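Complex shown without one protein chain; remaining protein chains in place.
And then chain A:
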Amino acid sequence: MSGQTVPADFSGHMLDLDEDEDLEVFSKNTSLADGSSMPNSPSSLVNQYRLEEDEEDQQYASTKDIFITVDNPESHVTAIETFIMYRVLTKTTRSEFDSSEYEVRRRYQDFLWLRGRLEENHPTLIVHPLPEKFVMKGMVERFNDDFIETRRKALHRFLNKISEHPILSCSPHFKVFLTAQELTSHKKQGPGFLSRMGETVRAVANSVRGLRSRPEEFVVMQEYVEDFSNKVSSVDKVTQRIIKEQREYVDELKQYSPTYIQWAGSEEMLAEPLKGVASCVERCGKETEDQIQHMSEVLVPALHEYVLCAETLKAVMRRRDNIQAEFEAKNEALASRKVDQEALQEEVDALADRVELANNALKGDWSRWQSSMRHDLRSAFISTAEKNVEYYEKCLAVWESFLLSQRVEPMEQRDGEDVS
């Protein structure tokens, strides 16, 4: 399915594709007529989607009218299974919500359902990805604390990303997800499984035919998505490697300090400076562990998210292609057949509209996504750089205090070894 092969040593990225994701769902119903109060004409939709930079920046600032947190993971044990329930807390001033505060409990499956519905209804919008089902293929148990915490954070980000999206945040499914105490009944609504299956088969058949021609801007987009996917995966890999090397460094460092202390045990005059060095080395080791922790908590998840985003983008582009392909297929059929031309014409017109809507939706969301990506990755890199500076500053202080403690007599500055 995905064009990119997952390398064997990729410990962090076993994308266990969800059943739902496998089925590319194409709803005939391309208008956003699922209860939301949105105008249907394409032009107004286009205007809706073209958001300025400023507006987006504002979004990150103080015009947020909905605040969502995901926390408090709790283990639930039933006869059949064990799973984690997360608390989803919503505070909002939006008028479409009856209350200003909601608290519900949701499990990972519920999040999957929500995302599935969002993608179903908005096939060419870029819906933020969810954390994967399993982090490491079979190696880490699902209920490991770190794993749960990582997942919780990602789920939190997911909901917040949705809430920041001008269109997706208005989705009734989103509202139901945040407010309904019991989600099971809502999950059963919507197009049945079989009808969805039927559409998928047709869609696949259409895509096999191939596209006549993709509009130029989407060709460019496709290329970018391929490249971006490669680059961000590389950066992710490099980052994981750095962490690995750092961890091995810290392990070796842990042997350094005890050796100095052992030496100090044999000495009289030298005992004190030796112990001093031992303590410095130990403290620097701790700072390194801190730094590794920070990288794991900030940079790694951010990069990982965008690795998943790249896959999302690819899926979005495929869906757009399929919508176009379906239209083209029907259009060709129209041109060749003589019977039922009127009915077919209607269908073709509807499909044509659908294509235009889909393209516009994607175009609009595209710049929004890019801006968001830039913002997220920039802040992750800045944070990492800041932490590294802090790390070196702390180590510097450690060694300087050691030097100070040794300054009984004036320190001889050796030629060429001056601290520059």
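In this section, a contact is a pair of C-beta atoms (placed from the backbone, for glycine too) under 8 Å apart; a residue touches a chain by one contact, two chains touch by 3 or more; residues count from 1.
As a convention for this text, contacts and distances are computed from a predicted model.
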Considering only the chain that is not displayed, what protein name does its UniProt record carry among "DNA polymerase epsilon subunit 3", "Sorting nexin-4-like", "Response regulatory domain-containing protein" or "High-affinity nitrate transporter"? "Sorting nexin-4-like"
Give me the chain A residues in contact with the hidden chain, please. 224, 227-228, 231-232, 234-235, 238, 241-242, 245-246, 248-249, 251-253, 255-256, 259-260, 262-263, 266-270, 273-274, 276-277, 280, 284, 374, 377-378, 381-382, 385-386, 388-389, 391-393, 395-396, 399-400, 402-403, 406, 411-412, 414-417, 419-420
